[in-house]
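Here the complex is missing a single protein chain, while all its other protein chains stay put.
Should a chain be cited, it is by its letter among A and B, assigned in written order, with residues numbered from 1 in that chain.
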Amino acid sequence: MSTEISLDQSQTGPWEGRKLALGVTYGKMMMWFFLLSDAFTFSAFLTGYGYFRFISTTWPNPEVVFQSVPVVAAHGAPLVFVGIMTFILIASSLTMVLAVEAGHRHDNNAVKKFMVYTVVGGLMFLSCQAYEWNHLIHQGLKLGLTAGDFAYETELAEAQHHAHHGAEAEEAHSDAHHAEANHELSAEAKGWIAERRIFYPVVLTDADGKEHEIWDANTEGDKGFELPVVSEPILDKHGVAYMDRAGNYVNPEGYEVALPSGETTQFGNLFFFITGFHGFHVFTGVLILIIIMINVFKGTYIKRGHYEMVEKVGLYWHFVDLVWVFVFTLFYLI
Amino acid sequence: MAHEHHESFISKYIFSQDHKMIARQYLITGIFMGFVGGFLSIFFRLQLGWDGIDFTWLNGLFGNYLSSNFNEATGDVSYVLAPDKYLALVTMHGTILVFFVLTAGLSGTFSNLLIPLQIGARDMASPFLNMLSYWFFFLSTVIMLVSLFIETGPASAGWTIYPPLSALPKAIPGSGLGMTLWLASMAIFIASSLMGALNYISTVLNMRTKGLSMKKLPLTIWAFFLTAILGTLSFPVLFSAALLLIFDRSFGTSFYLDGIYLADGGVLDKTGGSPILFQHLFWFLGHPEVYIILMPALGITSEVISTNARKPIFGYKAMVISLLGISVLSFIVWGHHMFVTGMNPFLGSIFMIVTLIIAVPSAIKTFNYLATLWKGNIHFTNGMMFAIGLVSLFISGGLTGIWLGNAAIDIPLHNTYFVVAHFHIVMGASAIFGMFSGVYHWFPKMFGRMMDKKLGYIHFWLTFISVYLVFFPMHFIGLAGVPRRYYAFTNFDFADDFLDLNKFITYAAILGFAAQFVFLYNFIKSAISGEKAVKNPWRANTLEWSTEVNPGHGNWVGAIPSVYRGPHEYSKPGVDRDFLPQWISEEDLNQAVDYDSEDHDPIKRDVPSTTQNEESVTE
Partner (left out) sequence: MKQHFIHNNQNGIDLHCFLGGMHKHASKNHFMKKSILLRIFSLFLTVFLLSNLALASTEHAVKEENSDQQSEQIQSENWAKAPNPQNLEEKKISRYAINKQLEQGQANSSQSLTGYIVIIAILVLLIFGGIGAVMKDVQKMTGQKDTTNYNKINGGLMLGFLVLMLVGVFYEIVIHGKYVRLDSSSEHGQAIDNMLIVTLLITGFVFLITQIVLFIFAYKYQYNEKRKALYYPENDKLEILWTVVPAIVLTALVLFGFRTWNNTMIYHENRGKDYTAEAYPYQVELFAYQFGWNFRYPGPDGILGKYDYRLIDPATNPMGIDFSDPASKDDIVTRDLKMPKMELSRFVMRSRDVLHAAHFPDFNAQIYCIPNTQTEFHIKPLYTTTEKRAMENNADYNFELACNQICGASHFNMRQTVEVLDVDEFNKWASSQKAAFNGTEEVDDTQLSMTE
C-alpha cells in the first residue's frame, strides 16, 4: 500500500475527507451514537431482566398480572390494555414519520399537525402507563417488595422475636400484632388487608403435599382447583387472606402457604424500574417534542431552510418506540 | 481568518469552547487528580510497609481515617489508619486514577487537543457540547473529592464496588454517604464521557480536511476514534449497574441483594437479587474501560515513536486492524474477571478462549513497535523515552495478562497481588507513560513552549526505575497467594514472609511519587517561562504542526491545509529531509519549498484567507 498518493483530487469516495463520511450531518450523527449508547443502557436493564427471569423456576404470569382495562373491565382481559398502549405509541411514531416527511416537503402546516398528534400520542401513552402503575400498586405489586410484604407475620419471624426479646415481650408484641390482624376492622381496612396480602404467585400445599399455584385464588393458575367462598376474610396462620377473581373472600384452611421466593419481588422491582426508565424517556421525549413543536409554530425551520431538528427528534421518538417494543415483549409476552 | 470577537475572561479561560483550552483544562484537572490519587497510595503504602504506623500528625486534616490505640505497655495513645479506611483509600485511589486521570485525563486531553488539529478542522463538531463535557467532568471531580472528607469516609468497597458490601452502610461505613457521592460523581462523569465521545466520533467522521482519507489518518486519531466508540457503548452499562445500585441503596429494591444477615442489623428482608448480576454489568464496562485507557496511550506511542525514530510506523494497516480487533474483542472478554465466582465452567472456558485471542493484536502492536525502532535514527526526546518505556512496560504487563487469562491459573491468582502487579504495570505504568509521552511531545502545541529536557530525563528514569521496583516484586507476593486489599500482612503465615518486601516496595513507591514532583515543577515552570517553541520542534509530519506556534481560534490562519499523503513519511528515499509533512503538496515539492527552515520566526503563510468559507460540512 503506497502511502503517497499524488493525485488526491481524483479520490472522490465518501471517506476521502471534506465529505460527510456516513452521509449525515454531525448533529444527526451525534443523535445516532447517543441512541446507540442509550440502547446499551436499556440492553443492560433488559439483560438483567433476562438474567433473573431465566434463572428462576417460577415467574409471575403476565397474563394474570396484567388483566385489567381501565373503566371497561377489572379483570378478565389479559394483555388488552398493554396492547392499546403499544398501539398508541406506534401510532405516534407513525405520525412522527409523517411529520418528518412533511418537513422534507417544507409543508409547515402538515408538520405542525403531525407533531401535535405525536405529542398527544405521547401524553396518552404516559397517562396509560400511569394508570397501569396505579392499578398494580393498588393490587400490591410495587418497587421494593420485601419479605415482610408477603406475609403479615410469619412463624419464623415469631421465632426470631422470641429468641431476641424473650417470651413475655413476645406475647405483648404478638398481641399487638394480632390485634391488627383481628377481625374487628373497618370495611376499608379489611379490604386493604385482603387485597394487599395477595401476591403472585402463591403456592398452597395441601395435606398430601401437592402444590397448587394460585392467582387471586382463581382457577387460572391451576385448573380445577377452587377454594370455598366465605363472607369475611379468614387469615391463615401467616396472616394472609385470599380473594378470588370475582372479589369474594375464600377460605384457605387446610392448605399450607409456601412463602414466596424472590421472583415476585424481582418482577416488581424490574417492572417498575424498567417501565419507569422508559417512561422517563417518553416524558423527556414529549418535552423535547413540545419545544421543537413550538419552534415549528414559530416558523424557525422555515427560516433555517430545513427541518433537520424535526428529523433528529423523530429519531429519538422512534428509538423510544423501539425500546417499548422490546420492553413490552419481554415483560408481557415472554 | 482570525476570530475578532471580543472574549471575556470567563469565555476564554473558564467556559471556553475552544478545544485547545478544553484540552488544557482536562490536562490540569487530570494532573491534579493524579497527585491526589498518588498521595492516597503513599498513605496506604506506609501502612503496608509498617503495620500500625503512627499517623497522629494527620489527625488534623484526615482524622476521620484514623482510629486510636491505647498501648497498655507504654501508656501511649497513638493514631493508626483504621482498617476500613484503608479500604477507603484503596478504593478512592483506584477510582480516581482509573476514571479521572487515565480515562478523562488521557482521552479527554489528547482527543480534544489533537482531533481537530490532526484532521484539519477548525474545532470540534459541537464546541458547546465539548465545553459541557469538561464542566460535567469538573463537577464529578469536585463531588468525588468532597467524598474524601466526610465523616463516615468515602466509598470503601474497592473501585469495583461489588454489592452487597457497597449497598449496605452497615457492612462498612464508607458504603453510606460516601458511596452515594461516588455514584453521583460517576453518573455525572459518564455523562461527560458520553458527550465527549459523541464529539470525537462525529468530528473524525465528518470534518476531516480534503485528502485525509481514513487510510491516511494518524494512528492517534484512529485510537481516539475507536476509544470513543468503545466508551459510547460500554459506559452506559456501568451507568445501568450504578443506577440499579442506587435503587437498591435508597429505594428499597433488591436487584443485587438476597438472603443477607448482618451482624449489626439482623436479617435483611430483601430477596431475589444477585450480586453476580452486578459483576456482569460492571465488567461489561470494566473490560472495555481498560482498553479505553490503553488505546489512546498506544496511539500516542505510535505517533511519538514514528516521529522520533524518523521512520514510518511499521505496518500501519496491521496497527489499524489490531486496534479494531482489540476494540471488538474487548466486548466479549469481561468474564475473565469472574472466573472464580462460581460461574458455569463452560462459560468460563469460552471467556478464556476469547481472552487469550485478544492477546494476539497486542502482540502484533508490540512487534510493530520493535520493528519501527529497528534501523531507525532515534532522537531521545522526553516523549520518546516515555514511549520506549511504555513498550517495555506493555510487554511486561501484557505477558502476565496471559497468565491471568488462563482460567486454571486464575484460580490461585485471582484477587492476589499478581493481579495488582499486572494491572498496575499495564495501566498504572504503561498508560500513564503514554500520557507523559503525550504531554512532553505536545507541550509545545499546548503552551507554545518547550519543557525542560534535563528535568524530563530525570523524571523518566526515576519513574521508570521505581515503577519496576514497586510492581515487579508484587508478582511474587501474588504467586505466594497473598490477597489484595489487605490492611496488613501480619496475620497469615504465608503472608508475613513479605513484611520486609513491603517496606522496600513502599520506599520505591515514595521514590516514584517524589519523581512526579520533578514533572510537576517542570510542567509549571515551562508553561510560564519555558523556552519558546518553534513551529515544528520535532520535525513531524502530522497536521497539527502546520499551525502557528500558539494557534488561536480556528487553528489555521488562512485556509485549512489539504493532505497529500500518509502521516509517516519519514526518511523517505528521494526526499531531501528526513520527514515529509502531510500538508506539503506536489507543487511545493517541485518548487523546493523549504518546509524545514526552522527558526524562532514561524514560517509566514502567504496564502490569504480564501473567499470560500471552509466551514466544515455541518449545518
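As a working rule, a residue touches a chain if its C-beta (ideal position, glycine included) is under 8 Å from a C-beta of that chain, and two chains touch if they have at least 3 such contacts.
All of these numbers come straight from a predicted model, not from anything done at the bench.
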{"item": "Option touching the unshown chain, where B:87, B:300 or B:540 are the choices", "value": "B:87"}
{"item": "Residue among B:276, B:559 or B:589 touching the omitted chain", "value": "B:276"}
{"item": "Contacting the left-out chain in the complete assembly, out of B:332, B:465 or B:589", "value": "B:465"}
{"item": "Option from B:373, B:540 or B:584 whose C-beta touches the chain left out", "value": "B:373"}
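The criterion applied here is as follows: only the chains that are shown with their structure count from here on.
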{"item": "Distance between chain centroids, defined by C-alpha means - chain A, chain B (Å)", "value": "39"}
{"item": "Of all residues in chain B, those that touch chain A in their complex", "value": "119-120, 125-126, 129, 194, 197-199, 201-203, 205-216, 229, 232-237, 239-241, 243-244, 247, 251-255, 258, 266-267, 269-274, 277, 280-281, 284, 312, 316-317, 562-566, 568-569, 572, 586, 616-619"}
{"item": "Sites on chain A touched by chain B in the complex", "value": "1, 3-6, 8, 11, 13, 15-22, 25-27, 29-30, 33-34, 36-38, 40-41, 43-45, 47-48, 51-52, 55, 143-144, 146-148, 160, 261-266, 269-270, 273, 277, 308"}
